[in-house]
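A single protein chain has been omitted from the complex, and every remaining protein chain is retained in its original position.
Showing chain A:
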């Protein structure tokens, strides 16, 4: 039996209102002040702030409630239980797998804990192009500070693992800056299993921070409950139809209706636009579900002379923005360099190959280092992102074409990563591409990569960052929601998640979602209750709040 205390079990024991799945039957109907769709980054921050304002909150989450005692650091469990579509979500043409959380805490439960402030050049672009003066770097600073205090976000001071050391060593040798990442952890064991659920509750995800706070303040959490349809009456939402589901997403009981004064959609940048599309909400400028971004991500593996054991230690500790910062934001696509955890299922699958290739990879697996390059989409006419569409059963799919502009970035990112890996002393390097080989020198690799065909499918590309589709903008012609998250055409509906980003951001998005949700939810709390709330102030119990 583990020595780790499970805060979810403790909360349930002291009477949290959690329904659905194994936690008890869902209601036939429910009335509250605010219903929040989702329980990830945007939803969690919103839930805590609105609950602190004394509002009666209901949280609707399609995935299960899992917690530290369930997290066994096993890939065989984690992808199936904690990720969208059992870990099998892909873009419409199947060319890109999309990793997104589907559990209480959403992607914050399974991300690799990198916490970046939104790059200033991205915020400047949003101010200039989308009129989002509220999102300027100075205006956002207090929101970042508040969220960072709440989620214990600070620089990672532990030595990087051997995989991250490859990035640092190679980059420094080439004169490229590779600083240390900020992470949202407290008492981290440096296990390396962040993507499989944190078994020690060190990662300050929504699962162990804001959602418990909201539940302690009396919020109701409905799990294994799909938000199916918002009912529109005039320019107001009059109800949310919900569908209880089994773990696999199939129906588990009769639908029921939640009514609220206000509705916050925060289901993530594929599911949020899909819910609004299923509901037939006004979309006068045809923007809903469009400009959905992925940070299309390419990889390169290297066999190092030293043992890397890239499964152990914080998966993200070092990064480089050199190839974002040294070129114009709207020119040839830039890319951020990071590392990926080297777990057997994840790495052996994503690096491609079969037979002899896999045998060779298996032999050198403990010496394998993986770098990734995340392409910054959304700033150039040729990087307009994808479109969320609905299948006949109402489930969403993202159609995201991979064009020559993106593939040019993939090739350049491969070149950068391979050069860094050789500079760090790699014995051989192989970019993740179906036609690539193991290259023994930078010169050989460079020639080969310049000659490889860069096409969809044979170029291995994936994503773990879904953004956009419900853009915020200062005018309805440019955005689905207003700068404060409020829907432009529907009076009592707000969107508080990464779908409101008008572009990708060029950094792992969790801290940007947190900060934007904090800004939006603080404003919403003020509009609904006249109260000022903060993430870094103590929570007042619901009874005291309602008496106030």
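The rule is simple: a residue touches a chain if its C-beta (ideal position, glycine included) is under 8 Å from a C-beta of that chain, and two chains touch if they have at least 3 such contacts; residues count from 1.
The rule is simple: contacts and distances are computed from a predicted model.
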UniProt names the one chain left off this complex as which of "RNA polymerase sigma factor", "Acyl-CoA dehydrogenase", "Twin-arginine translocation pathway signal protein" or "Branched-chain amino acid ABC transporter permease"? "Twin-arginine translocation pathway signal protein"
Pick from A:80, A:255 or A:474: which residue touches the chain that isn't shown? A:80
So one chain is hidden, and I want to know which residue out of A:359, A:450, A:477 or A:491 touches that hidden chain in the complete assembly. A:359
With respect to the chain omitted from the figure, which of A:9, A:133, A:391 or A:443 is a touching residue? A:391
Positions on chain A where the hidden chain makes contact: 2-4, 72-76, 79-81, 85-88, 92-95, 97, 189, 191-193, 199-200, 247-250, 311-312, 343-346, 348-349, 354-356, 358-359, 361-362, 365-366, 389, 391, 393, 395, 397, 399, 401, 434-435, 455-458
